[in-house]
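For reference, the structure I am asking about is given below.
The complex is shown incomplete by one protein chain, all other protein chains being positioned as in the whole.
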Amino acid sequence: MDLDALGACLTTPACVVTQATSGLIVGMLLFLVAAGVTLIFGVLKIVNFAHGTFYMLGGYVAYSALGATDSYALAVLSATLAMALFGVVFERALMSRVYGSNVLMQLLVCYAVVLIFDDVVKIVWGPEFHAMGMPPAFQVPPLFIAGGVVPPFYAVLIVIAALIAIVLGLGLSMTRLGKTVRAAAINSQMVSALGINTTLLFAIVFAVGGGLAGLAGALAAPVRSLSPGMGFSILIESFIVTVIGGMGSIGGALVSALLIGMVRAFGTIGFPQFTDGLIYIVMIAILLLRPQGLFGRSP
Amino acid sequence: MKLEIRNLTKTFGGVRAIDDVSLDFPSGSLSAVIGPNGAGKSTFFNLISGAFPADTGQVLLDGDDVVRLSKTARMQRGIGRAFQVASCFPTMTVAENLTAAVTAHVGQWGNLSRRFPPPGVRERAGEVMELIGLSHVANVEAAILSHGDQKLLDIAIALALEPKVLLLDEPTAGMGPEERWRMIERVRGLWEQRKLTLIFIEHDMDIVFRIASTIRVLCYGRLLAEGTPEEIRNNQSVIDAYLGTEAHAE
Partner (left out) sequence: MKPHPASRDVVIAAVALIVVLAIPLFHRSPAFEDFIIRLSAMALFATSLNLPVGNTGMVSFGHGMFYGLGAYAFALMMQMTDLSLPVAAVLAVSITTLASFCVGAICVRLSTDYFAFITLAFQMLFYSVVISWQSLTGGDQGLRGGIPRREIFGFELSSQLHLYQFCSVVAVLGLLALRHVSTSPLGQTLRMIRDNEDRASFLGVVLWRARLLAFTIAGAFAGLGGVLAALFVSGAYPELADWPNSGQAIFAVMLGGINSFLGPALGAAILLALNDAVTRFTEYYGLVLGIVILAFAVGFRRGVLDFLRLAWPRSSK
């Protein structure tokens, strides 16, 4: 524990800006993954334990696509689309077969997919860590805000994620599909009673969830290293985000993802040995005070 | 056991589901609660059994107000209920359903020191099974029982708790005409043998008029009328309410 360092950082604008920026990108990436988890849970009442795999594969697809095309924009696009497709295939080929059965079966199917693709990644890309490196377009001098260092890529990443958050929020409140999704989150029987094509709805939800996770993986690739198993740690954190924010709430996911990001960024300075533990403590504290999560409806 | 309802009121989002209802159910009486759909009959039962709290009013059991007690506490005071959709334990056999219910009732549900069932429980469960006429399916899993037998099992689980007041929410729901009569005869038999204060919700007017000694009519959460079958049959407001909604529904 190093509270002096934390205090020193909090009183230095440069340090605050640097840490807040890194907290923002952690939080935004987390939000993109958690939004899919919470959407899928809201509509299907399924906890998608394979969601981290979408993120991991998104990162690797972007890595290979950048190698092939030399265009980071294309890499991001292909990772997003590939994972949207992967989400649909996963839903249609596997999850849809265990909808009616025991929750444990659903858990097992996800567990199997995680195991399989961790090994597939090892076979295709090798077990070692890969660094994608900063795309050439962003290899420019960093911005300085109040003395804090902000790489331009970070700024772009934050803007993209914020735009996605706005589009998702608007989509859910304005469009017919969004309203259906929200209705399903409240009462799933009602939706099928209203004659909505649930097969299509479920596939779309998985496509959106998968696409967002793929996008997050592609955006994370330049700033984090790629490794098999990288999906699991973000999966756990996105679960924590979902639980803290309240199941099925996109707004809650955004707020709690940013909260976790900040806890991580400033926790690294104050509690370098125990940053992970800090997040769990935040989660437990919130759950004890508000079991339904910050933005969840009380049962 | 005597059940008295005093000024019971419950609102859901501004709508008065039960609106200032006062009723007496004398000890050992057999009464029917009728009313058009949405009249608040099931809500009325939920308020008596404590499935959710009333806004105001009293539920008196032999003069003691139980309206602030939990559903479990009310069950222990002697209010039993069966549900509109049969509520039992589907993966257990009929005998296991009842032994488990009796075990819970005698406060042994958390017991770790002996084998299930505790002594004496099997016998009591057997009695209930005999009484309700389910002994021939004792070793059949509840999930594969016929619809009628599932309703009976639900009532049997309620009976296993030795209620003094028994609330039956549409005991004949979803049954054919012949099965209905068998069911209601059994219910009447139970009432006689166990000296219960029995209240049931029913839509089949033939059954209601033939069985119940007193009939209470609820309409839009209010008590519209009460009396003997003869009085209800000739009550103009009941006829209006029923004919009105019937015509409306069709």
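Letters A and B name the chains as they come in the text, with residue numbers starting at 1 for each one.
As a convention for this text, a residue touches a chain if its C-beta (ideal position, glycine included) is under 8 Å from a C-beta of that chain, and two chains touch if they have at least 3 such contacts.
Since we're looking at a predicted model, the values are computed, not measured.
Novice: Touching the absent chain in the whole complex: find that residue among B:L23, B:A39 or B:C88.
Specialist: B:C88
Novice: Which listed residue (B:T72, B:S213 or B:T228) would be found touching the missing chain in the intact complex?
Specialist: Per the contact definition at the top, the residue touching the missing chain is B:T72.
Novice: Considering the whole complex, which of A:L6, A:V33 or A:V109 touches the chain not shown?
Specialist: Touches the omitted chain: A:V109.
Novice: Could you tell which one of B:S113, B:Q193 or B:Q236 touches the chain left off the display?
Specialist: Final answer for the missing-chain contact: B:S113.
Novice: Contact with the hidden chain only, please: which chain B residues?
Specialist: These residues touch the chain not displayed: 71-72, 75-76, 81, 87-92, 96, 99-101, 103-105, 107-118, 139, 157, 161.
Novice: Contacts of chain A with the missing chain: which residues?
Specialist: 45, 47, 49, 94, 97-98, 101-105, 107-109, 111-116, 118-120, 122-123, 232, 236, 239-240, 242-243, 247, 273-274, 276-277, 280, 283-284, 287-288, 291-292, 299
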